[in-house]
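A protein chain is absent from this complex, but the other protein chains hold their places.
Up next, chain A:
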Amino acid sequence: MTSSSAPSRKALSKIACNRLQKEMVEWQVNPPAGFKHKVTDNLQRWVIEVSGAPGTLYANEIYQLQVDFPEHYPMEAPQVIFLPPAPLHPHIYSNGHICLDILYDSWSPAMTVSSVCISILSMLSSSTVKQRPADNDRYVKNCRNGRSPKETRWWFHDDKV
């Protein structure tokens, strides 16, 4: 498990706590299709089960997303990674890091866990090949001592998948 316990994780601010509680309630009332929140008493780390959408390369496969919230959520993006085994996808590294702009530069505080989940499922669904990113080995080696994907300087070049 890489970067599963971020070293300097601060407790959620009051605003972050309130917002996450609201998101949790909304998720329970109206969960996004294809996702299941695994109930824990930890508001700051959500583990979510993703089912590959029917009719896509990932149909009938189940993966786990780990969402960690920073102290100043939603001003700062949550850290979202796949727990191993991560799906084979041109934008998903073998250590579970996901190359998706809304998780980094294009994050907006109006986004929610639910909307992020839908974006990730959409990214999976539009894939045409099951393969790792070209630079997978180099990247994973660089991240070895538990670096968060939020510290990566991502380069978003592919808007098709």
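Heads up, the rule we're going with is that a contact is a pair of C-beta atoms (placed from the backbone, for glycine too) under 8 Å apart; a residue touches a chain by one contact, two chains touch by 3 or more; residues count from 1.
What we mean here is this: contacts and distances are computed from a predicted model.
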Which listed name, "E3 ubiquitin-protein ligase RMA", "Methyltransferase small domain-containing protein", "Eukaryotic translation initiation factor 3 subunit I" or "MIP18 family-like domain-containing protein", is the one UniProt assigns to the chain that has been left out? "E3 ubiquitin-protein ligase RMA"
For the full complex, which residue in A:Asp105, A:Asp135 or A:Asp158 touches the chain that was left out? A:Asp105
So which bits of chain A touch the chain we can't see? 13, 15, 18-19, 22-23, 25, 72, 74-76, 102, 105, 108-112, 114-115, 118-119
